[in-house]
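Excluded from the complex is one protein chain; the other protein chains are retained at their positions.
Then we have chain A:
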């Protein structure tokens, strides 16, 4: 399973310099334990690689994720917007500061435009059981200067 995700990441990163007009392919971030997470980049400029280790319907706290991309913007400051939809209705949306100028939390903060970042580590999420169903998640990374540093449309299928 993990080999598969790793292969996916490699392939995604390999195809990073692809064209810019076509829609990016849909990747699988994880498929395990009754849970399937698919994602597609919604940034017209680039695709990115993302995977979750140990995914299951009973979501564990502090999940380990992997994320790799080539930055199109400096990320001295970086914010994340997450919106969750089910059957077209918005269930949840929140904003979260990932990088702040003063004493940044993560090591990739402050990286430069054109630099490649790769993050493998925990995210600060609570553990919970995902109710059965299909969900759409829209993730947007942005900063003060640019409304889009990265963007992903994810589909979570829980059976």
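By our rule, a contact is a pair of C-beta atoms (placed from the backbone, for glycine too) under 8 Å apart; a residue touches a chain by one contact, two chains touch by 3 or more; residues count from 1.
As a convention for this text, contacts and distances are computed from a predicted model.
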Query raised in the report: What name does the UniProt record list for the absent chain among "Toll-like receptor 4", "SKP1 component dimerisation domain-containing protein", "18S rRNA (guanine-N(7))-methyltransferase" or "Glutamate--cysteine ligase"?
Result: "Toll-like receptor 4"
Query - Of A:25, A:97 or A:121, the one touching the omitted chain in the full complex - result: A:121
Query raised in the report: Among A:27, A:66 or A:140, which residue is in touch with the absent chain?
Result: A:66
Query raised in the report: What chain A residues would touch the chain not displayed?
Result: 1-3, 5-7, 9-10, 13-17, 20, 45, 49, 53, 66, 68, 70, 103-108, 111-116, 118-122, 124
